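Not every chain is included here, but those present sit where they belong.
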Amino acid sequence: DDGLLETLAGKGVIDADEYQQLKAQQARQERTAATFSADKGLMLATGDGTYTLQFGVFQQIDFAAFDADGSDLSDGTLLRRSRLALGGKLGDDWQYRFQYEFAKASAAITDAYVTYSGFKPFSVTIGQAKLPFSMESLSSAAGTTFIERGLPAYVVSPILRAPGVQLARAGRRWSLAASATGEPLGDSASGDEGWGLAARATFAPYVAGHRVVHLGLGVNWRKPTQDNSGTTPSTSAVAFTARPESNQAPNFLNSGSLLDTTSYRLSDAEFATAFGAASLQGEYMWIDVQRDNGRDDLAFKTWYAQLAYTLTGETRTYNVAKGVFDGIKPAHPLGTDGWGAFEAAARLSRLDLDDGSVSSGNEHDMTLGLSWYLTPYLRVNANYVKVLKLDGGPYDGQKPSIYEMRVQLSF
Amino acid sequence: DDGLLETLAGKGVIDADEYQQLKAQQARQERTAATFSADKGLMLATGDGTYTLQFGVFQQIDFAAFDADGSDLSDGTLLRRSRLALGGKLGDDWQYRFQYEFAKASAAITDAYVTYSGFKPFSVTIGQAKLPFSMESLSSAAGTTFIERGLPAYVVSPILRAPGVQLARAGRRWSLAASATGEPLGDSASGDEGWGLAARATFAPYVAGHRVVHLGLGVNWRKPTQDNSGTTPSTSAVAFTARPESNQAPNFLNSGSLLDTTSYRLSDAEFATAFGAASLQGEYMWIDVQRDNGRDDLAFKTWYAQLAYTLTGETRTYNVAKGVFDGIKPAHPLGTDGWGAFEAAARLSRLDLDDGSVSSGNEHDMTLGLSWYLTPYLRVNANYVKVLKLDGGPYDGQKPSIYEMRVQLSF
């Protein structure tokens, strides 16, 4: 498209010298002129796009009511997540992102990293980012189908993010990522700090339009923070806990500190597929704990499988480079030309923490969910969680029902 | 106003086709071009004004010195409020606002809401916002006449904001608002969470230029968080406390936890008027507490009345839609063409927490204030609080004097 200067020069209103000079002036002005758009969060950019600053806001207010046989759990509201983020580009090959969580009594950093994409075809991330492990855990918490992720996510979440180095590479149908990390920032356990290695490979054998089939494998090996006092039993430990897919409920399952742990490994197999408005997603995870000082090694298992259908026809977009689905964007938002998008979903999940000398119980949950995406920024969820089976722990044998609602704003 | 393209087209320098094409190009550029202005805080907007992002900063540093008979209160400085906020528009009918308070040891969210104004004539607010109750409590803390609000505000402030739903509507001379809310975000009392209903109506029988008469009525009914342990006395309780209009002083009045409270109600009558540089404002509030397990119901009273005069002639702007005064803006700021604005003010206030079986004392205060509004963003206050009467509690019979100063930056 010709601009005004081109048009005037073409007509001879301004001559070639004047054109050059005015064009250069225009380019200088455009470089410092800011652009501000709402396409990718609220993003500020220099005119040439070299430097950008995205403002991220992520807020979730929940309400939950409980119906448990023989126990009176506390109904009420919860500020589940309350995050602010800054991110963007610092020159062409440098990306950065810093996100803070203010929902808890002490503010905490979540994302804190810089990514360099100048060593092509690899990208190198330094700082605290999500470990490359588990499709559902890597999906943005703003875009997950249900109010809370399924039971396997509780095993991943204590070290969802950690500081270190991550290498990633992706093709048109696959992605690979590997990381070496310490303990999460803010962790204050005493002893020599724990560390770990994680890797994930994804492959999409079929990608066409609104249809995709996804396969993934991941492994997450960690050595917990090591007791360096020399006494026995060592306090080197890992603990697995799980709430019943409501963050307002207590931990229904809790292994307590598994002392004398030298290392543990999570292994994960992922399958997902989307056909238009329908999608299916599941993961199966193996947990292996190595212990010394005469304690037995342990093996636990956990999985979930979920089905979702967008009643208004929107599809879950597949992000090949990250091997995850992005969330639903309503085609006809409330306030413009419609009522937003509606989605129905169902999930089964299970976590079994019984093995050898450890009987921490096992749980089997069903969740039904309905989501209303009012605008690209605002979402309301209603979930019903039914504990189908619960063995062990203080709620042994009970089958609580949980009614949850969430209002979420995110950009 | 004709622009360059219109001028060139009118002269035939460019033809109609070229004009259309260049005009469309210009419109595209303007849509993504950012505007940044200081008129309403520091506000960034897309060229078409559909999306905006306001950066709010609100900082107060106080100094107080005490002169109490027989008690040595601690003189010194205090970071009273230290808040950052993001707010703005996400499309034409959607407003949002998130504000965080960093003055306390644990960061806390204050405002956290989205307002939809597409269901005209109503606006619907979802999230945590101020309850529609009490003119002085609804006025921005950046614009209140004195360093601290009067004694009735201490009764309102424990649940100044809470998460829920609010409906509002306003006419040219009136406003109506009602809300249903839970307990404030971050509250961690155990038991089934408390909730409440609040409503407020305001009417301005006279509004003309710099003159206004304001009347208001409000009610705020709440059920505190309910003890669900089944034991007696129940810990379901409300407590009323009040500092002597200095946040660096201890609570001179303190009811302690009024156990076995099933519900309580605040009722408020407001009167205010502004005539040019002079203004008068007052509220009278009734506090009624319902209790069970054989405890007596309680009724307390509190009120304030205040007078302000802007020595430099500026007027308090009345915001009809919200039924509150906005703060003073200096006509001649320091650094441009003057020394800013000066305001003198006086206030009487009273809180009586004696009734039936409860003798928590009563207090009567006088406050004199002088404010210097250096610029629209910067304000310095000096207040003198004299406790005229204080019965009950650890300072029973004393009449402390308090000397307070504040430096405030807000935008």
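To keep things simple, chains are lettered A and B as they appear, and every chain counts its residues starting from 1.
Basically, a residue touches a chain if its C-beta (ideal position, glycine included) is under 8 Å from a C-beta of that chain, and two chains touch if they have at least 3 such contacts.
Every value quoted in this text rests on a predicted model; they were computed, and no experiment measured them.
Engineer: Since every chain shares one sequence and 2 appear in place, tell me the total number of copies in the complex.
Structural biologist: Across the complete structure, the repeated chain appears 3 times.
By our rule, only the chains that are shown with their structure count from here on.
Engineer: What whole-number Å value describes the gap between the mean CA coordinates of subunit A and subunit B?
Structural biologist: Comparing mean C-alpha positions, subunit B is 36 Å from subunit A.
Engineer: For subunit B, which residues are in contact with subunit A within the complex?
Structural biologist: Of all residues in subunit B, those touching subunit A are 4-5, 13-14, 18, 21-22, 25, 32-36, 44-46, 50-51, 53, 86, 90-94, 96, 98, 100, 106-109, 112, 114, 116, 118, 126-128, 163, 182-183, 185-186, 190-193, 225, 228-229.
Engineer: Any idea which subunit A residues touch subunit B in the complex?
Structural biologist: 1-4, 7-8, 11, 13, 33-38, 42, 44, 55, 57, 59, 61, 63, 72, 74-79, 82, 84, 102-103, 105-107, 333-336, 375, 377-378, 407, 409, 411
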